[in-house]
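What follows is a set of notes on a single structure, which appears directly below.
Omission of a single protein chain aside, the complex is shown with its protein chains in their original locations.
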Amino acid sequence: MDWITIISTTIKAAINVETVLYGLAAIGINIHFGYTGLLNFGQAAFMGVAGYGLAVTVTVLGLPFWVGIAVGLAGAVILALLMGIPTLQLRADYLAIVTIAVAEIIRLVFRSVTFKEVFGGSDGRRGFSDGFYALNPFPENEYGFNLGPVPIFFNHRVLWVMFVGWLLIALCCFIVYLLMKSPWGRVLKAIREDEDAVRSLGKNVFSYKMQSLILGGVIGSLGGFIYGLAYGSVQPDVFGTETTFYLYTMVILGGAARVLGPVVGAALFWVLLVLIYGVLTEAVSAGYITFMDVTQVGAFRYIFVGLGLILLLVFRPQGIFGDKREIAIDAR
Amino acid sequence: MNGAKISVTTESGQPVKEVTSNAQGTWDVQVDKPGKYKVTLDVGSLPQNSEVRGGTNVRTPTVYEGNCSTVLFALQPKAAPGQAQPEEGGGSSFWTRAAQLTFEGLNLGLIIALAALGLSLIYGTTGLTNFAHGELVTLGALLAYAFNVGTGLHLIPAAVIAVIVAGGLGYLQDRLFWGQLRKRGTGTIAMMIISIGVAIFLRYVFLIMFGGENESYAQYTAQPGIEVGPISAAPKNFVAMGIELSVLIIVGIALLRTRTGKAARAVADNPALAASSGINVDRVIRIIWTMGGAIAALAGIMLGLSQNLKYTMGQDILLLIFAGVTLGGLGTAFGALVGSLVVGLFIQVSTLWVPPELKSVGALAVLIIVLLVRPQGILGRRERVG
Amino acid sequence: GGGSNTATQTSPSAAPSSAAPAAKGDGTLTLGTLLPQTGSLAFLGPPEFAGVDLALKEINEAGGVLGKPVAKIDTDSGDTTTNIASQSVDKLLAQKADAIIGAASSSVSESVIDKITGAGVIHFSPANTSDKFTTISDKGLYFRTSPPDKLQGRVLGDLIVADGNDTVGILAMQDSYGTGLADQVQKTVTDGGAEVVERVDYDPKAADFSAEVAKIKAKSPKGIVLIGFDETAKVVNELVKQGLPASKHKWYMVDGNTSNTNYLKMPKGTLDGVKGTIPGAAAPEDFQKKLIAVDADLKDFSYAPESYDAANLIALAAEAAKSDAGVDVAAKLIEVSKGGEKCKSFKECVDLLKAGKDIDYEGVSGPVEFNDAGDPAVATIGIYQYGGDNKYATKALEYRTGNIAG
Amino acid sequence: MHAESTITERKAAALAAFKDLARDPGVPKPDPILVVDNVVRRFGGLTAVEVDHVEVQRGSITALIGPNGAGKTTFFNQLTGFDTADSGSWTFNGRAMNGVPAHRVARSGMVRTFQLTKALSRLTVLENMRLGAQQQKGETFWRALIPGSWRGQENEITERAEELLARFKLDTKRDDFAGSLSGGQRKLLEMARALMVQPELVMLDEPMAGVNPALTQSLLGHVKDLRDQGMTVLFVEHDMDMVRDISDWVIVMAQGAVIAEGPPSTIMSDERVIDAYLGAHHDAPLSEGELEAQLHEAEAALDAEIEGETQK
Partner (left out) sequence: MNAGPESQQAVTDRSEHLEGAEGAVLRCDELIAGYLPGVNILNGSDLYVKEGELIGIIGPNGAGKSTLLKAMFGLVNIRSGTVLLKGENITNMKAHSLVSRGVGYVPQTNNVFPSLTIEENLEMGAFQVPGKFKERFEFVAELFPALKERRKQRAGSLSGGERQMVAMARALMTEPSVLLLDEPSAGLSPKLQDLVFIQAQQINKAGVTVIMVEQNARRCLQICHRGYVLDQGRNAYTGTGRQLANDPKVIELYLGTLAKA
């Protein structure tokens, strides 16, 4: 078995762009769900709006990269307002279904033939990342180091995305840390517990929920940008409900309402995905496992990922960083 | 059409050839260079009582190397001057289409309702938002497939066995898994994520066992439709709808009227108090899981019968199921029915106006609007404050 | 390449550090596959894997490439809903694949093309149909053998017109394959003087297709074109249900949906007289038998020929380049695909190459002659017709070969 | 704690204000802080609240009593914006308050507690308390990002919170999650949190139900202190000892309407009130003898009933 590759790909997965972009989006979910108790199941839409905002601005309108970022951010804020104004009055479970619906509508519109001219149909858009890579300070090369016998290298493009991405993550985590320590964060957490009580204490619940929705949405949209920039393209199906489910999984894995929870959750999720896959493929091709063939490994990987998720949460329902006491209170 | 005169010229107008159509109305021109050509039909050579549809008698096909290119002049009887062109036969009017779509909406809505009922039962009694419910739907369909195609049983007994087996699996699921988690005091949020894990797990087990393709049952595939008034539908649709409706109503009434049904609602409200009232909470939940599993399986079989089977079939309608449950009002059986019917109807009927690729958009938009007007769902009730 | 050779890989010198992205060949041609084992296109995975496997089997039986057996690493491309394709590519690159065959979905390919070509590795898709790839910046490393939509669309459109359908309805799966083909059919049909009275693009994941069919029914066209993959069986169900059977309307299918085992379960005669177009100069039957020998469970054969040809072409180009490095191989791919002595199998071709001749590989999926963009330039389309047993005759009604461009 | 026997200035003032008032429902007060007119709330066929006119005197402690289901909580809900009245209007400090959302009501100085407590479960007790404070700088987004800008205020708030917690015997629980409190502790927290708001009018919905009597007693002193600090208190309570002890004025509701008003001493001897609400044994805890008598009475009634049944 090729342990070197397995270890190398696994370590890389822990810090790669996927971790970065899901991590960012998960930080957003953590603000929504973990701190404010908003069951926003439309996070993927924030990513999508940002990614497409950037892509369409640059490719269709021919405007520069920075304008695209601005449009994407504005799109996220507007989406938050549009989603929030009518739905933030709803009970949590209803909010969930409405946000799923909004996200699905957005995805379906992105991929529709009717709007193909703008959004590019099911293949999406590409060719908008040059502006970003033009800023790349790293000369063309492979960067990294050997961890013992394990090579960990990224090329200059990936490195640039990762650099920016991790910087953003650090920034977001710091902001979340500051906010959640502050009275502002206290109001959010209180809203999560009981809105009416918070209202009775003179806080404008709606406004706080909206602030939370916008903040989490904007941070989620950063994930969307990273997606678009890392892959050089956006496709509608990336921004489906499935993605949001995975984001929730990451948040809970890491521990809800913990500053670093979502990031660690994202890393863990990808590590799980890559490690299981690496071990399985290698074991199968080396003949250690005979009940599946190589082309079934993809499916078996998910079976084990599912199992892994189940086991993690069965034995650590509060997630990696979570507080067991909170979970005990949580029981109905 | 015999004897129509056709002339072919190049794009720039140089004549290539003139031909006359043969008895079958076909003709043939050999050209030696690829490019655009202009084909003109001599209207004068047509019979008196016919004309070219669309009016123009010129076609400009492009011929590519090594290919042939066909042009067609559709003829139609000449309408008497001043008289409107007769409606084309065979097409259906707006209202027949609306009727057909309403029927389809009910058809789909009932299947969703059945699936939604299972979800709602389990959510209602245990508070578990079960993202693996789509997989339970798939499970039923695939079980029936296994008995049907795998063992050669006719679909009807195969379906009955599948529903029973799925019920049993539902029971075991709670007995061996969810029940144990409850006992450990696992919170509902953690359970929800666990259910995502279960969904992934099951889905890919299905992929391995069943493969990634669409499959159909051995019987009732492509059953020809019959015309009933303005709609045309296959007999299997009517039978299926009948079964779905009766199951929904029976379960709905059972929940409202029977002791176990009431106990289930009591457990949903407050399990500790239910236990204090002498209700065996675990037993009630197991009954609900058994029923939920069986009903989900039935929904899957009906979906497979009306459509086809695929390992993601349940996942693909999960959103609609959730929409149905929520729209009706969480935790009420009749709410699930009403909500799902609304979802089904809107999906289908909205295609009268929106492109079908966006048909879910219509239904989801309605969902949003309804919830804005009635935040507690159609049949839900507002809770009191204070 | 050389996934098994871990020692060299980990030495610092092997860690890619030069500005030139091309890693030096290590003598073993390593093919990576990036094909759907999971996700919404999972049903396309088995035939594609089988195609590659079959080619590899034949290549290695014929002595391999550059005197060594060709190595292969399979990975999962998933679909666009998860980004696992990117992780798979990481793995392939880490294991020094020289060429990657995949992905099935244009969207997935788009998301990884930069990564693959940036590493100096060939990106060779057997199934991408999006026209974006023609113009994409790919360092000359992107190729595809995917079915030539434009030609197929033209042939099909022409066939429809020739059959005298003056009104046509199109039901097309809404993705780059479906809409691309549908666009071409629509254009040809309209140019030919018939009218496309209704065109419905549908979401293949939709819960059901009754509304789509109802929309077609409203116009009751003479000819109905079904463009899609295996969900077409559901559409057929619906057409029959809503009273638009093949006996009353003329149905046309495409390569993505002509071979589907579900048709056999339908009542006899359901598909009687339906016509379909499949790229490739030979009847698929023989080839399918060979595939089944590789994978006995195979039910669908979509893109198997294209995958098979892709693997063969890469092997031949490597042999011609006398190198297994991606960049070197890519430089020879166009050459071996056209202009020279025609040959049909790897063995035949490689013998010619060894004899110092210029070759022109004629594939199972068509003549495969690459243009400069790495797209196939010429193709052959066969027209097949179904009988009362819901199977299409193994002998095509006719073959049409032509330039794709235009 | 304040010496209870000494009548403070405020108490005196309040008593003076009520001295010459008529005992009619809806009687006008000299200096009302809250004036309510024609508030009606129906649930289906049931009219839960139908208050014609009522006023609450500023700087007083007013008790609102009435049988279960009389509509007291619903009335509170209307006034504080947690439910929308079918009709009616009311003013607080002269400002019309109907249709004003709950949080604005609270901000304008009218704060209520909930009968069925609303502990913010996964916040600590101390955080629950801090949340009550008004006009916190750190509650605006941008300032929250600069800890320096709110630290000082936060410390003050914490100090105030800790004082209150000590009074409410919750200081040992300060770092526990509020969700882990016992039923009575939640009541205490609910009230303490409302006091953190420092409102002008505090509306307490059964604050002492389930609170240990010894503690209740000490808290009553605190409530009187509140009045002395100029706060107005309107509270719902079924504990007549408490009502008698601290209230300056009592309003009685039954079946949605105000049926009587008056000082505690007179109201408790009002026939209607006794009938509707207090029952026969309202004015003093039952003595042993009375208890026996009562029991015999009840038994006799039961026996008679059983006889009646059997004879049927």
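The first chain written gets the first letter, and so on, giving A, B, C and D; residue counts start at 1 in each chain.
One rule holds in what follows: a contact is a pair of C-beta atoms (placed from the backbone, for glycine too) under 8 Å apart; a residue touches a chain by one contact, two chains touch by 3 or more.
The shown structure was predicted, so the numbers you read here are calculated from the model rather than taken from an experiment.
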- Task: Check the options D:V35, D:L79, D:M240 or D:I259 and report the residue that touches the missing chain.
- Result: D:M240
- Per the touch definition above, residue among B:A146, B:A275, B:L352 or B:A365 touching the missing chain: B:A275
- Provide the residue numbers of subunit D that touch the chain removed from this figure. 43, 66-70, 72-74, 115-116, 169, 173, 180-185, 187-188, 206, 209-218, 220, 238, 240-242, 245, 277-282, 285-286, 288, 291, 294-295, 298-299, 302
- Task: Extract the touching residues of subunit B with respect to the undisplayed chain.
- Result: 259, 262-263, 265-266, 268-270, 272-281, 331, 381, 383-384
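Operating definition for what follows: only the chains that are shown with their structure count from here on.
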- Item | Partner chains that subunit A and subunit D have in common | B
- Count the touching C-beta pairs: is B-C or A-C ahead? B-C
- Work out per-chain C-alpha centres and flag the one nearest the whole-protein C-alpha centre. A
- So how far apart, in whole Å, are subunit A and subunit B when each is placed at the average of its C-alpha atoms? 30
- Task: For subunit D, jot down the residues that touch at least 2 other chains.
- Result: 82, 114
- Task: Identify all positions of subunit B at which a residue touches two or more other chains, and write them in rising order.
- Result: 204, 207, 355, 357, 360, 385-386
- Using the touch rule from the top of the page, what pairs of chains touch, sorted by label? A-B, A-C, A-D, B-C, B-D
- Note on the structure: Listed in rising order, the residues of subunit C that touch subunit A in the complex are 3-4, 6, 9-10, 12, 15-17, 19, 35-38, 42, 45-46, 49, 73-76, 78-84, 86-88, 90-91, 94-95, 106-107, 110-115, 118-119, 130, 132, 136, 174-176, 179, 201, 203
- Once bound in the complex, which stretches of subunit B touch subunit C? 34, 53-54, 59-62, 64-74, 88-94, 97, 100-101, 104, 107-108, 112, 204, 207, 211-218, 221-225, 227, 232-234, 237, 303, 306-308, 311-312, 316-317, 320, 347-348, 351, 355-357, 359-360
- Query: Where on subunit A is subunit C touching in the complex?
  - Reply: 2, 4-5, 8-9, 12-13, 16-18, 108, 111-113, 116, 121-124, 126, 140-142, 144, 146, 149-151, 153, 155, 157-158, 227, 231-233, 235-238, 240, 242-243, 246, 270, 273-274, 277-278, 281, 285, 294-299, 301-302
